[in-house]
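Shown below is the structure under consideration.
The complex appears here minus one protein chain, its other protein chains still in place.
Showing subunit A:
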Amino acid sequence: MSAAAPGTSKGAHSDAAAKKKKGPGALATAYLVIYNVVMTAGWLVIAVGLVRAYLARGSYHGLYYSIEKPLKFFQTGAILEILHCAVGIVPSSVVLTGFQVMSRVFLTWAVTHSVREVQSEDSVLLFVTAWTVTEIIRYSFYTFSLLNHLPYLIKWARYTFFIVLYPMGVTGELLTIYAALPYVQKTGLYSVTLPNKYNFSFDYYSFLILVMISYIPLFPQLYFHMIRQRKKVLGHIEDYSKVE
């Protein structure tokens, strides 16, 4: 799903709680700064690519092809974040991060890449745009946090843009999966039927429908978690001004 991510709550607390919590070591911090800078740059490349393609063609149509390769590269690269949690240099849940990253990777490879016919859909542009803006903000947020110099603007953006970007991304994702359904059914993509020697069957079409249904319980939970985080992180600033 498009939004925000792993380490949200920890990222927010790391400013205040940096003194209480033992952060990653110096080497790990250096590595993470490099990682986050590279990812910020990568998604900026995608953003620029989208804008240039739009200006060149004069339409929103088919912009996916102009950023297909960097999108695949940088979105797949995010799998490293699961490793960061597993190793302990990032204080987030492996399961939560894993889930978030793999859902993005699933959409990139198992839906958009695999079903050629959806690549020209406008819904793809919708979620790619949402992901791009979210990730640029998110990775710069992490970069600045690690360097202990977080501009309020970035913090504000991280905890505010999601309000629009998250539903936008989810809409794009759902529409794309929906568009893929007829092609998957027709070609039997990634599906296995009986009989076979492993006594196993898998219907990718039904699986995609289940995935779409799963958004119903999952999306509100993640969205309202972010809203609560927003109150916690940005709420303090309003309190201080009230005190004065």
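Convention: a residue touches a chain if its C-beta (ideal position, glycine included) is under 8 Å from a C-beta of that chain, and two chains touch if they have at least 3 such contacts; residues count from 1.
The definition used in the following text is that contacts and distances are computed from a predicted model.
Enquirer: Can you tell which of "Nucleolar protein 6", "Very-long-chain enoyl-CoA reductase", "Ribosomal RNA-processing protein 7-domain-containing protein" or "Trafficking protein particle complex subunit 6A" UniProt lists for the chain that's not drawn?
Expert: Protein name of the absent chain (UniProt record): "Very-long-chain enoyl-CoA reductase".
Enquirer: Looking at the whole complex, which of A:S93, A:T187, A:S201 or A:S214 touches the chain that is not displayed?
Expert: Result: among the candidates, A:S201 touches the missing chain.
Enquirer: On subunit A, where is the contact patch with the chain that was removed from view?
Expert: Listed in rising order, the touching residues are 194-201.
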